[in-house]
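For this depiction, one protein chain was excluded, whereas all remaining protein chains were kept in their positions.
Naming follows writing order (A and B), and every chain is counted from residue 1.
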Amino acid sequence: MAVETIEGSFAIAKTVSRCEPGVVACYPITPSTHIAEDLDKLYADGELKSYVAVESEFAAMSVLVGGSAAGARTFTTTSGQGLALMHEVVMAAAGMRLPIVACVANRALSAPLNIWNDHQDSISERDSGWIQLFCESNQEAVDTIPQAFKIAESAMIPVMVCVDGFYLTHAVEQIEVPEKEMIAQYLPKFNPKIKLDAAAPLSLGVYAAPEHYQDFREDLSKDFEASNAAIERYAEEWSGITRRSYGNGRWEEYKTDDAERVLIAMGSVCGNIKVAVDELRKNGEKVGLLRIKSYRPFPYDIVRILRNKQEIGVFEKDLSFGAKAPLFSEVALSVRDWRMRVSSFIGGLGGKDVTVEHAKYMFTKMKEGAEVTEFIK
Amino acid sequence: MKIPYAQPGTATANKTGDWRSKKPVVNKPACIKCGNCERFCPDGAAEVKPDGAEINYDFCKGCGICANECPVKCIAMVEEEKK
Partner (left out) sequence: MPENELFTPGHTACAGCGAAIALRMVMKALGPDTIIVNATGCSEIFTSKYPQSAWRVPYIHCLFENAAPVAAGVAKALEVSGNDHTKVVVIAGDGATYDIGFGCLSGALERNDNILYICYDNEAYMNTGVQRSGATPFGTNTTTSQVGSKIHGKTEWKKPILDIVAAHHIPYAASTTIAYFADLDRKVKKAAAMKGARFINIHAPCVPGWGYDPALSVKLSKLAVETGMWKMCEIEDGKETISVPPKMTPVVEYFKLQKRFKHLTPEEIEVIQKKINAVWGKQ
């Protein structure tokens, strides 16, 4: 594999095209726009089978429902308001068990209008029945795309690959974009048993009255739990091919073994947190980072890493008005039997920078030994 | 894995003939086999046979369109017997 100097968006688009989706439909919205545009250029150059330039994000996801139901591998990209507009179809796609893959270039939600990065868009879909994988780097993003298709198509659950808008999408860096042959050996052809086929007619998306509806939801819930194993297995398989790994596919531990204080976070901010960890360790502070990659399904088994720590802090770029923050809530639940102090830090909203200094601040704050909830300024 | 789908044509298990309060009765000798009843029935419950139109009472809901559209008025709507 050759290393290229390439914009994150283009690397993602190239990787998608090498996974050979049958139906791609995108509506441009900052900061996922470059991915959408790059996919169209690949289509214009004969490297993508289709590109439907739809009239809205809602239409994009709807086109993919039809394409996926008719047996095609499908992909779209969006951000912020676009994902919010897709919400109705996002929920339907999961309920219909369609293995659609979407790359969400995370962006803040209106109002006020803001095109910059935070996680509120994806977090607001956490109940939808989509698997949600958050990437720290562009290299991880291109490595996650083939995994996303494989996980989706084996579990028949749609997958959202989340990358921080601008920080990743618009960063030009050295990335090894997976070769077509590598992907071909890893990702089997999509061949669903249940699909729209005149030779074997079925009625998909029928409505379910009270005596049946809950059965479908329970079943999806059960299959969702089971997908944890698939996520780990397919991550390991891909690592075997690329010789790169990012933890176990569900989370990554960075110097947590002997850490007394652990900060938990998702996405590209973890890069800065890792730098803070290294700098504080130079001064003898025993700190570490637990990066969550799979937000859904949530890895409650991180408790085995956290249970003997002195302080836990959760940093996130999202919130839930009137309640504890989404990532914090899951972490607090996972350690509930251990009566630990878990602090909640919210920041980076609407693209507000979260620096190495901010990360150090959070570790220092945790040293005070009180459970806090605060916004990082 | 439960995917919300249904097998084709399984609605035929649902005998909507139960809905009727009136039922169409065809005077077969008078039937000119024009096909109107077969074409216009919302439920596919009328079929033109060699000896005249025949009603499938398993599914006929008793709407009366067949009787209304018959050009020779050979279909009469009569009260359904009480069960």
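The rule we apply is simple: contacts are C-beta pairs under 8 Å (C-beta built on N, C-alpha and C of every residue); 3 or more make two chains touch, one makes a residue touch a chain.
Quick caveat: nothing in here was measured; it's all calculated off a predicted structure.
Residue-wise, the contact with the chain that is not shown comes from A:Leu64, picked out of A:Ala13, A:Leu42, A:Leu64 or A:Met366.
Looking at B:Ala11, B:Ile32 or B:Val78, the residue that reaches the missing chain in the full complex is B:Ala11. Contact between chain A and the unshown chain involves residues 22-23, 25, 49-50, 52-56, 58-60, 62-72, 74, 88-89, 92, 96, 196-198, 200-209, 212.
Listed by residue number, the positions of chain B touching the unshown chain are 4, 6-16, 19, 39-45, 47, 56, 58-59, 61-65, 67-69, 77.
Note that in this section only the chains that are shown with their structure count from here on.
For the pair chain A and chain B, the distance between C-alpha centroids works out to 55 Å. Residues 95-97, 156, 194, 201-206, 208, 215-216, 219-220, 223 of chain A are the ones that touch chain B when the two sit in their complex. Residues of chain B that touch chain A in their complex: 1-8.
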